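For this view, one protein chain was removed and the others were kept in their places.
So, subunit A:
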Amino acid sequence: MLRMSLLATLALSLCQTAAHAQMSHHHHASEAACEEADLRCASKVTPAFASDGTLWLAWMAGGRISVASSKDQGRSFSTPVQVTREKLNLDWGPDARPQIVVEKTGGIALAFSIFRDKAFNGQVLTTRSADDGQSFAELQPITASNESQRFVALGLDVDGSAFAAWIDKRNRVPAQQSGKKYEGAALFFTSSKDGGATYAEARLASDNTCECCRLGLAFAGPGRPVVVFRNIFEGGVRDHAVMTFADPATPGEVRRVSNDDWQIAACPHHGPSLSISPAGTYHIAWYTNGKARKGLFYARSGDEGRTFSDPLALGRADRNPTRPHVLTGPRGATMVWKEFDGEKTSVNAMTSRDEGKSWSKPVAIATTTDTSDHPLLVSDGQKVYLSWMTKADGYRLLPIGDGS
């Protein structure tokens, strides 16, 4: 009996040590600062300004999607509303994030992906709030298909309708069954005339796109969505392409952004960014590790993607520049990206007042010493802000100059 109790003591003390080690290790091992659904615990935060100047955030934390708003540029927030009662198996891929659009009438549409099974197949879910973000409708799949869907991008057209595009694997199975090789996944799209309550049947825009990168989405004009994506060109080359839709139901041709010649059978987990200026200039920023060039690049097009400027390299090559984001505002274009010097991550910004022909010198506008979300740009129609979630320093919203 003595032996038994000694064993029990030993076993219990081992358990306590393990539990303690787990706790102290926990925060270090996680990409989030804490495990709750609060904003401070978020790993991904997506901003959107309403037309009245209210900032809305949708974030991923504690296995939940939550939403809150701020009337004072992010200094204080409304009580967060969790979109679902239950925890979700949210897609935690590096490029996955909740999408939020806020209509002029106050409706809020959300889209995000979950992992639907143990093989990490995704499913895009949508929901909508008709009461100023106080409650959200039951989650609805964006499509009835049971094949994997990830990396949804959601945009709001001027007439209030929503346009969504995502990466979809449904065409792989029939192709493989008929003995054909099918690389990557496909770009699918749909739209909603009721502000994201219901969506039209999903349709194919283009087959053989990269399966693991975020999409860039903007509008070239009313009813003319534009999507930039990592395509798979001939020979397994994963370079970027842009597609301008003739209308929200009619895909356009695939136009190549640049010939980087990145032939790779891998998941770069690193998608592009797109913004279109009022003058119609397409601004695109992306990452490649191709034979022709390596790193982050920017290019612009004045003819809807038929031709592009020579790619402009961004950031210091020895500081691993990543996660570019570009946004055009009333006073010009702004671009941000992350750099890492071995100890800290900085967000660097530069601006252009001539449609992207020339850019200011890059300036580090924020830093952090632990992990961080992608830096995002958001505009309230007056100013452009950096929206950045960091593990060590929480959520930040910083105004970026005046575009000069």
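As a convention for this text, contacts are C-beta pairs under 8 Å (C-beta built on N, C-alpha and C of every residue); 3 or more make two chains touch, one makes a residue touch a chain; residues count from 1.
The rule we apply is simple: contacts and distances are computed from a predicted model.
The chain that is not shown carries the UniProt protein name "Thiol-disulfide isomerase", picked from "Heme exporter protein C", "ABC transporter substrate-binding protein", "Multicomponent Na+:H+ antiporter subunit D" or "Thiol-disulfide isomerase".
Among A:P47, A:P80 or A:G93, only A:G93 touches the chain left out of the display. Here the missing chain is touched by one residue of A:A37, A:L110, A:L187 or A:C212, and it is A:C212. Screening A:P268, A:P311, A:G356 or A:P375 for touch with the missing chain picks out A:P268. Across A:N171, A:N289, A:S309 or A:S360, the residue that sits in touch with the chain not pictured is A:N289. Along subunit A, the points of touch with the absent chain fall at residues 4, 7-8, 11-12, 14-15, 18-19, 25, 27-32, 92-94, 118, 120, 211-212, 264-270, 287, 289, 294, 317-320, 322, 338, 340, 342-343, 345, 370-371, 391.
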